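Omission of a single protein chain aside, the complex is shown with its protein chains in their original locations.
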Amino acid sequence: MASTVRTGSSPSWWTFIQRRKTRNYIFASLFVLPAVINFLIFRYVPIVWAARASTWQYSLLGGYQNWIGADQYLHALQDPILLKSLQVTFTYVIVKLPLEMVLALALALFTNQAMRGMGTLRTIIFTPVVMSMVVVSVVWALIFNADSGLLNALLRMVGLPKQIFLSNPHLALPSIITTTLWKDIGFSTILIVAGLKGIPGQFYEAAVIDGANRWHLFRHITLPLFRRTLFFVIVTQTIFSFQVFIPVYSMTQGGPLDSTKVLVYYIYQLGFRFQDMGYAATVSMILLVILLLISLIQIRLLRSNVEY
Amino acid sequence: MTAATQSRRSRPSLRHIIGSIFTILAYVLLVLLFMTPLMWMIGSSLRPSPEVFQYVFPLSWRTFVPIQFTLHNFFDIFGLSQEGHDLGFQFGRALLNTAFVSSAVVSSSLIFNTMAAYFFARLDFPRKNWLLVFVLGTFFLPEQATIVPLYIVVRQLGFANTYWALILPWYASPFVIFVLSQFFQEIPKELDEAAIIDGASLLGVLRHVIVPNARVGLLTVSLLEFQFIWNLFFWPLIAVGKKELQVIQVAVATQITQREIAWGRIFAGSVVASLPVILLFLALQRYFVEGVALSGLKG
Partner (left out) sequence: MNQRFRKNQTWMLVVALATILGLVLAACQPAAPAAPAAPAAESGAAAAAPAAKEPVVLKFLKLNDPVEAIAYAKIEDEFRKIDGGKWSYVSIDYDTVSFRDLFPKIETSVAAGVELDLIQADGPDMKHYAWNKVLRPLDDYFTAEEKAAFAPQSIEEGSYKGVFYGPPLMQSCSLMWYNKEMTDAAGIQPPKDLADSWTMDEALAAWQKTTVDSDGDGTPDVWGVRCGQGTWTGDYEHGILRRSAGEKGSPTYAGMAPDGVTFQGYFDTPEAIGAMQFYQDMHQTYKVTPIEPIPNIFQSKKAAFVIYPDNIIGDINNQYPDGNFQLGVTGIPYFKTQLCHTGSWHYGISANTKHFDEALAFVKFASGKEGSRIYYEALRQLPARLDLLNELPEYNTYPQSLVKQGFEKFGIPRIQTPGYTEYQQVFAEVAQNIAAGADVAQQMHDGAKQIEQLLAKYKGWNE
């Protein structure tokens, strides 16, 4: 990087570096500019709109009526249904996510073996991911059917008493979790498999020659190199899990006794059924803040600098 | 090769046998677990509507195998039968629409998302982390809250009720950028430096180093994004009203009318709606395997 002295309005050595860096930055920014424009227009404008709507008494059909301001948030904090909804959603995420990670990891490792038929198995596990969630929910609602669903038929075959799932305040949420786990596991598994395949094969070979067994291989090679994949799967799946909606909409409608009334379902109900889009926006903003905090915490905790 | 390994190879130990049995059992269980609902769907699509729920319980072979086998549902939804034609069903058109829109989104994604991911993975920029949070933050708000303002925006920009309404909001995606940037970061920086020494520009590095080495990752996210757009329901419902622009999930939902729910046709529609993406995945399977070979050969 030789320095060049310019004539005329002569910038110092420092300013020249500055300018070149600026040029680099501008050039770099062009790579991300189209995406940023998309986000500004199609994602941030709606967020700003929702933030504004959250301070108004606003309904879709009636428009903006009264400005309420922060009172709508105060009302939210005292809303027993919202508190219940938060509880339900957190329970859902705290149970589903670790379960999904562990099972997806297990499945990814299982199907990553160089055996015949594993590719087919991966496709089969992935199939629910591409099916419509509405159809999946209908099918699983029938599997969970209290009187003659498939699950109860199996239970009775092994001599256990039949259970009530979707109409049972205690089992409704676990049933929803099972359904979404079944549908989503392929998604996570595929991402993890892609990550696993990025680990160069010769690491494994070298370790095997050194006498490592399966567990050693996993602990000391797979897991460390793979943390990055795990990291982004966890972060993104957390965000998605917090936004679960369709299975609740199709199978339980938030019940029974609000035991499956997840946040997004409550938001939908408020905005489209209870004619209170302003309050729905308030709850959405609260969800946004929650997700922001959780993602920041996760990024802090799970960030790893992995070098080969 | 030592004597120990030699004997290990010629006589499978008990451990190996148990391992194989376990593997086979697990395999079969997994197949059953994941295939059963799909099998039921396919079976239901091949029966007339009243029969669909007749044999669900008690559970028997009849639950999956149609008693009155018929392809009528499929003919109906494609408008090939008299009834389907009279009722104006155009599933073929919906399939084409969805395929077009999904492909367009994936194509633009491959360009714009890759560029942006490259930016986050490699390029220098002040406050880059803030930008990352900005990107991530865009999918913190659920669809239910953003659909109305997004619709207003799309209307103001003048492309509501067109194909653009189904493509433009997704030509870049925060999730894809985030995932891709993680994949890109896996690639050793030495390769970059080697290419730069050979005279490559930043764009050249992207083209010749990053993309070939992240093939598996790119393929994965492309597939995931394809199926995401393919399965969209609520947004196309609101943003597009013309029958000619109808996408597949909306087309399936049209079988639910106030007077009847045509279950046979719904399942036929669902089968047709699911099959293309599954086949796509099947076709791309081998590239996943190829990815392993490539990374193994690298020095």
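We call the chains A and B, going by the order they appear; numbering starts again at 1 in every chain.
Assume a residue touches a chain if its C-beta (ideal position, glycine included) is under 8 Å from a C-beta of that chain, and two chains touch if they have at least 3 such contacts.
This is a predicted model, so every value here is computed, not measured.
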(request) Give the residue, chosen from B:L38, B:I147, B:A195 or B:V277, that touches the chain omitted from the document. (result) B:I147
(message) Going by the contact rule already stated, which one of A:R116, A:R273 or A:R300 would touch the omitted chain in the full complex?
(response) A:R273
(request) With the full complex in mind, choose from B:L38, B:V52, B:V106 or B:I210 the residue touching the hidden chain. (result) B:V52
(message) From the list A:L40, A:L60 or A:A206, pick the residue that touches the absent chain.
(response) A:L60
(request) Identify the residue among A:R52, A:K84, A:K162 or A:R227 that touches the chain left out of the display. (result) A:K162
(request) With the missing chain put back, which residues of subunit A would touch it? List them for me. (result) 23, 27, 30-31, 33-34, 37, 59-63, 138, 141, 144-148, 156, 162, 164, 166-169, 253-257, 269, 272-277
(message) List every residue of subunit B that touches the chain not included in the displayed model.
(response) 48-54, 56-58, 86-90, 112, 147-148, 151-152, 155, 157-164, 168, 171, 199, 201-203, 237-238, 241-245, 253-254, 256-261, 263
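Simple rule for what comes next: only the chains that are shown with their structure count from here on.
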(message) Using the touch definition from the top, list the residues of subunit B that touch subunit A in their complex.
(response) 23, 26-27, 30-31, 33-38, 40-41, 56-59, 112-113, 115-116, 118-120, 123-126, 131, 133-146, 148-150, 152-153, 157, 168-169, 171-172, 174-175, 177-179, 182-183, 185-186, 188, 202, 216-217, 219-220, 223-224, 227, 230-231, 233, 249, 252-253, 266-267, 270, 273-274, 277-278, 281-282, 285-286, 288-289, 291-292, 295-296, 298
(request) Could you please specify the touching residues of subunit A with respect to subunit B in the complex? (result) 24-25, 27-29, 31-32, 34-36, 38-39, 41-47, 49-50, 53, 60, 107, 110, 113, 115, 117, 119, 121-136, 139-140, 142-143, 145, 147-150, 153, 182, 186-187, 190-191, 193-195, 197-202, 228-229, 231-232, 235-236, 239, 243, 245, 263-264, 267-268, 271-272, 277, 280-281, 284, 287-288, 291-292, 295-296, 306, 308
